[in-house]
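Only one protein chain is missing from this complex, and each of the others stays in its spot.
For reference, chains read A, B and C in written order, and residue numbers begin at 1 within each chain.
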Amino acid sequence: MRIRLVAFAGLRELLEAPERSLELPERARVDDVWRVLAREHPALDSQRASTRVARNGRLASFEDELVEGDELALLPPVGGG
Amino acid sequence: MRIRLVAFAGLRELLEAPERSLELPERARVDDVWRVLAREHPALDSQRASTRVARNGRLASFEDELVEGDELALLPPVGGG
Amino acid sequence: MTPVHFFRIVGEAIDSHMLDEIVGSAHGGVVTFLGVVRSDSGDGRTVTSLQYEAFEEMALREFETIAGEVRQRFGEVRLGIVHRVGEVRAGEISVAVLAAAAHRAAAFDACRYAIDELKRRAPIWKKERYADGSAEWRSGA
Partner (left out) sequence: MTPVHFFRIVGEAIDSHMLDEIVGSAHGGVVTFLGVVRSDSGDGRTVTSLQYEAFEEMALREFETIAGEVRQRFGEVRLGIVHRVGEVRAGEISVAVLAAAAHRAAAFDACRYAIDELKRRAPIWKKERYADGSAEWRSGA
């Protein structure tokens, strides 16, 4: 299945693209996507604890399963003064 | 001695003039002015407790003595929502 | 940052932008309060306008006093106050208060303190005029 990945701010820069398409095995979870990306970009490792994820525009968990056509967003910490 | 009397809002309307000049005996107090006015305008009687006075633009007391040329202001309650 | 405040009592319509000039480059938070004349008197009557009257020299001095208290309590804040006098119709602005500070907490605190104290202490009075032709001086919250 394919999903669309979007990332913002520092994560967008780290992934070197605001969005991309990803081919995943059926029943892949958000966490599987993270591990794929962390293999390509080892600097992601230290950022998992502070990153929130959104599935189709709603906050989600790393344990959530994805389905064909989902949009997965990677959100660095917010909270600017 | 002469002083200038100014009044605002409901007191201005009751006294029928925004300001007037008053001739007073030497060492007259604010309270003496009030009694002169209350004789002319008995409706003032009920308003003394809620009225503040200012002498030359500063809050004053009814016991304060006036001097030639003073401006005495009569201030109804403020505190509009 | 110099404490340049801006205090006016005016007879014509208030343009809330007239306070913008006191905002400086060190101000990251700007809070503005606008008081607008409501047509609902609160006791069921329809208000067509308010007649405001001020003891101007004393009111302006009270604004200065309030600004001094604001800086003592909340630090470096610039304050602007414009109050209208004369007839102010329903829907029009009767008073504008602007507080500018480095950060938003001080700007909010300063603006709220200033309008609360202005309403409580400044020698400014208002007469409500009603749709039925009657009118009444109002005080108290």
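Going forward, a residue touches a chain if its C-beta (ideal position, glycine included) is under 8 Å from a C-beta of that chain, and two chains touch if they have at least 3 such contacts.
A quick note: this is a predicted structure, and the numbers were derived from the prediction, not measured.
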Shown chains that the omitted chain touches within the full complex: A, C
Contacts of chain A with the absent chain, listed as residue ranges: 6, 8-10, 12, 54, 57-58, 73, 75-81
Touching residues on chain C - with respect to the absent chain: 23, 25-40, 90-91, 102, 104, 107-108, 111-112, 115
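We take it that only the chains that are shown with their structure count from here on.
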Rounded Å distance between chain B and chain C, as computed from the means of their C-alpha atoms: 27
Between chain A and chain C, centroid-to-centroid distance (C-alpha), Å: 49
Numbers and ranges of chain C residues touching at least 2 other chains: none
Contacts with 2+ other chains: residues of chain B: none
